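Complex shown without one protein chain; remaining protein chains in place.
Letters A and B mark the chains in the order given here, with residues in each chain numbered from 1 onward.
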Amino acid sequence: MKSTEYNYDIVRSFVNWSVLWGLVAVLVGVIVSFQMVDPRLNFPPYLTFGRLRPIHTNAGIYGWGVGVIFATFIYMVQRLCRTPLWSPKLARFQLWFFNATIIASAVTLLMGYTTSKEYHEMEWPIDVMVVILWVVFALNIIMTIIKRREEHMYISLWYMMASLVGVAILYLVNAAAVPVSLFKSYSAFAGTNDANVHWWFGHNAVAMALTAPPLAMFYYFLPKSTGVPIYSHRLSIIAFWSLLFMYLWTGAHHLLWTPVPDWIQTLAMGFSVMLIAPSWGSVINGYLSMNGQWHQMRENYLVKYLILGITFYGLQTIQGPMQAIRTFSAFIHYTDWVPAHIHMGTMGWVSMICFASIYYLVPRIYGKKLFSIPLANLQFWLILVGQLTWSFSLWIAGVLQAGMWTAMNPDGSLTYTFMETMVEMYPYWWIRSIGGLIYFVGVVVFIYNLVMTVRHGEIASTEAAAEGRA
Amino acid sequence: MWEKKPILLLLLATAAILVGTIITVVLPFAWVNTEADRIETVTPYTALQQEGRDIYIREGCNNCHTQTVRPLVAEVLRYGDYSKSGEFVYDRPFLWGSKRTGPDLARLGGKYPDAWHYKHMASPRAMVPKTNMPDYGWLSANQLDPTMIKRKMDVLGFPYTSDELYSLADKNEMDALVAYMQKLGSDIPWRNAAATTIVGNLKNPYADSDHSTLEEWEPLYEENCEACHGEHFEGDIGPELDGASMEDTELFEIIYNGVPDNGMPPFAGLGADKVWQVVTFVKYYNQGEDH
Partner (left out) sequence: MDLASILYLGVTFGLFVIFVLIVLRTYSKKRKDEGEIAKYRMLDDE
């Protein structure tokens, strides 16, 4: 089959826009990190930490993360099914509606229209937009799979389909609210129930939007980059069903020691630890796929991104279950340790895979050789150093903070006031900001490399472009 | 089987997702927010408090402040009684948060007098020199909109009177936010229960300290007392301090347990030793200068 049949046009558009939203997400992240070290950088009413932080997280998840999901899923589904996209028109609508949704989210969040629910801050009209967007996307992907010309469904397709239903269920339930006006609604659930529903959403948004899709990408782009198949398709299947089944029980590990019933917390704790198995099933599958191919870590920058990405996934899925244990949670929850954990997942695991996927895609969808492999390598080191600086500074800060919060005098009183513990954070927050800046520079290098590839890249057939990896 | 049938795979995936969902998310509705965890004294928010809560949400305060005290020793000492499910039945949405860049606020109600909050919100660094909290004085310039608040109260089904709504027209967003903060965690009478009874004879272990020792304790006064009682004991939100006129033990009891009705927070969390240092500083510092 000739590749000309595939619809690359829409993949190009999604890549371009998601990269832009990724840049915005990192930029706003750097800004809010500086607001934490110097409160004079807050400019009320619009540009305060409280209003900007949700823009950072939502631009990262919905603009960058979901944008790359759109781009890569549409590419992968066509290749894996050996058939063009079911409806290019619907996909075109999806592109513009996606951008409208992201812009509407950013504007309304700046205005202070927010539900306050983390990673689901957008008010109900935008929820409606997100639902339309997802239904259109899911329909297109599923119809393409149904009309496929390749009988066997590769594991990436499984993860894609799980993500499609998973996100739909989570988002719809957690969005349940009673509107007061166009810009204000009250949650359909109250207090402890609302907390339990919300963190079921919150944690599984990580599963369905930030784990299943990057795994789909990893399972696709790793063998495509190395030229050898994954180690075991059957292992990936066992890991798939286990992951899908176990994840949904774990939301309440965000609510350990809160008024949520103890048995829910205990289940969440147990299942979180059990999740190590399916998570590492994928990690090990990735590592074993490199058997005899480890030299490619040196020669092929794509492999470097992908293997580092899956390594961070492995670390993330050890650290996560550790934090989900009551005793450990009692110590580090609510401290700066937690954002350090999250950012290893987002900056290390998810974004590494996204960068690799886009580096793989751009030469193929534009038919041009990558502008500069040295720049791609430079970016790799920038984002790696940036992210490690970011996370290590706050892991140390979190342990310090936790220790000070719980320190007691011999007479049973607290050793430190809250402010005494907070001022200790400033040096670490500075280091974190610098880590964020380094990462931002990495993203700028990435975008420069892409722009130069598209504008001035050597024209090549897709096959020849693929050779560019050497 | 499902390996080649996408629709079947989708259905099975949905089923796998629903098992954990039903058990850990749907089932709890049978216990939570029912008679099982109801607390008699917990009341809905007034119109002013609810509007304050919505401003708290609008400004994203939950990004830096949690609202749930865990049943852990250090936490109960620092913030107050641990949170109970029945206290949150009127919270739509919940505001427990996930990060304490600033302190937990679940038990903030009644800790400080209103005047402390107005001053602190307008200029946090005037009260707490090294805090990174942004200024929110601008909230005072925004009048409330009683029509909108009425609609909100109707949707929530909370009781209100027309007088109550009428009075809102004279209030601003800062009034609402402070009213909300004073309600936080105060529906159960935990403060009385938490007050420490001092038994036996108290004796100030630092009564004979010299002036240079007193100066070492000045930072304690600056961090904990100065915001309300002034740099030179002259008073501001709290009264002028005339340490010499009081017994050491009397001062100790006031500082240790606070005077909740007058807005004086308890400082038992500092521990008896530091409280004695503050007592000694307040009582003898001025005398020392006089001599």
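The criterion applied here is as follows: contacts are C-beta pairs under 8 Å (C-beta built on N, C-alpha and C of every residue); 3 or more make two chains touch, one makes a residue touch a chain.
This structure is a prediction, so every number in the text was calculated from the model and none was measured.
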item	value
Absent-chain contact - pick from A:80, A:260 or A:275	A:80
Selected from A:229, A:374 or A:412 as touching the chain missing from the view	A:229
Given A:155, A:170 or A:306, the one touching the chain that is not displayed	A:155
Chain A, residues in touch with the chain not shown (by the definition above)	1, 3, 79-80, 82, 150, 152-156, 220, 223-224, 227-230, 232-234, 237-238, 241-242, 245, 463
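We adopt the following convention: only the chains that are shown with their structure count from here on.
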item	value
CA centroid of chain A to CA centroid of chain B, Å	34
Parts of chain B lying in touch with chain A, wherever the complex brings them together	3-4, 6-7, 9-10, 13-14, 16-21, 23-25, 28-29, 31-33, 37, 54, 57-64, 66, 68, 70-75, 77-78, 83-85, 87-104, 124-125, 128, 130-136, 138, 148, 151-152, 155-156, 223-224, 268-274
Residues of chain A that touch chain B when the two form their complex	35-39, 42, 44-45, 48-51, 53-54, 112-118, 142, 145-146, 151-153, 157-158, 161-162, 164-166, 169, 173, 178, 180-181, 184, 186-187, 189-198, 200, 241, 244-252, 254-255, 257-261, 264, 267-268, 271, 330, 334-336, 338-339, 405-409, 411-414, 417-420, 422-423
